[in-house]
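Just one protein chain is left out here, and the rest sit where they should.
Labels for the chains are A, B and C, by order of writing; each one numbers its residues from 1.
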Amino acid sequence: MTDSNTTIEQLKRQVKKFVTERNWQQFHTPKSLAMAIAVEAAELMEHFLWCENQAKEVFANKREQIEDEVADIAILLINFCQANDVDLSRAIECKIKKIDKKYPVEKCYGKADKYTDL
Amino acid sequence: MTDSNTTIEQLKRQVKKFVTERNWQQFHTPKSLAMAIAVEAAELMEHFLWCENQAKEVFANKREQIEDEVADIAILLINFCQANDVDLSRAIECKIKKIDKKYPVEKCYGKADKYTDL
Amino acid sequence: MTDSNTTIEQLKRQVKKFVTERNWQQFHTPKSLAMAIAVEAAELMEHFLWCENQAKEVFANKREQIEDEVADIAILLINFCQANDVDLSRAIECKIKKIDKKYPVEKCYGKADKYTDL
Partner (left out) sequence: MTDSNTTIEQLKRQVKKFVTERNWQQFHTPKSLAMAIAVEAAELMEHFLWCENQAKEVFANKREQIEDEVADIAILLINFCQANDVDLSRAIECKIKKIDKKYPVEKCYGKADKYTDL
């Protein structure tokens, strides 16, 4: 599986298989999944915590762990979508349309201070 | 775009277009993106904060906002992957293999206490 | 030291001693400390992640670890105050005055839905 040939649906199916085999879908309330996503997001962030500008070295030294954290967040997000009938591709498309309007290129070009909130 | 016909690559391309049009890729250090993901994860979680068992009602009343938060997390995660050459599908596949071993069905079936960490 | 006889100033002094002995105050930018607080907050939260109503048992079994997480957050918050000249007692007093007005007793009594944001 690579990003060029994998649909979100296929990822959903893989994640679902893992979860239903263990009968864990019962724990997948929106509240618990949102908490779990936040916990994993903090774990990803922790890798970059006290390093100021050496993020590239951090990556070189712990790529596998970092990719695991990224996958954790993605897997939980997919679970959240699945448990609550969210079509992720459609949600992303809608959101990009909104921020495309909210952050007009001519106003925001190259400015971090416009980028307050995705 | 729907989950059944959208690949991660296509999502990556859409997100990249939005970012490069604004020349924002310069802000996409791993540290800042990880922080941003954590901020958005907390915003998703906040919707379920003081409700105990009414998560379904919360969803019914604010589906659009919640889907927006989900999309925010996904967009930032995709940015993180793009900025750091992470193939998300492959990362998810690898991680599922690991947790498949780490949480054997016969030990973990229906048990939340085994589910300490995805 | 107990809560009844310890001032915030005394806690600040203790924390400062630990930090300056290691020459770590140089890492205490507001950004890094805010990240560190968020990481510790997620660690505290993780203890209650997949348990629904057994929080009391969780506490009984891991009080020491949980108190350590609480202390971590407090220590980092005190560092944040110290590094940025924040008088914590005064900040708390000001904030309580604000929320006292924002959440009038007669409107908010016993209602979680009014409690959207402390």
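Observations on the model:
Simple rule for what comes next: contacts are C-beta pairs under 8 Å (C-beta built on N, C-alpha and C of every residue); 3 or more make two chains touch, one makes a residue touch a chain.
Predicted model, so just to flag it, every value in this text is computed and none were measured.
Summarising the interface, subunit C meets the missing chain with residues 1-9, 11-12, 14-15, 18, 21-24, 26-27, 29-31, 34-38, 40-42, 44-45, 47-48, 51, 55, 58-59, 66-68, 70-77, 80-81, 84, 86-96, 98-100, 103, 105, 108-110, 112, 115, 118. Touching the omitted chain from subunit A are residues 35, 38, 42, 49-52, 112-113, 115-116. In the full complex, subunit B touches the omitted chain through residues 27, 32, 35-36, 38-39, 41-43, 45-46, 49-50.
Here is the rule we go by: only the chains that are shown with their structure count from here on.
Here the CA centre of subunit A is 27 Å from the CA centre of subunit C.
Touching two or more other chains at once are residues 35, 38, 42, 51, 112, 115 of subunit B.
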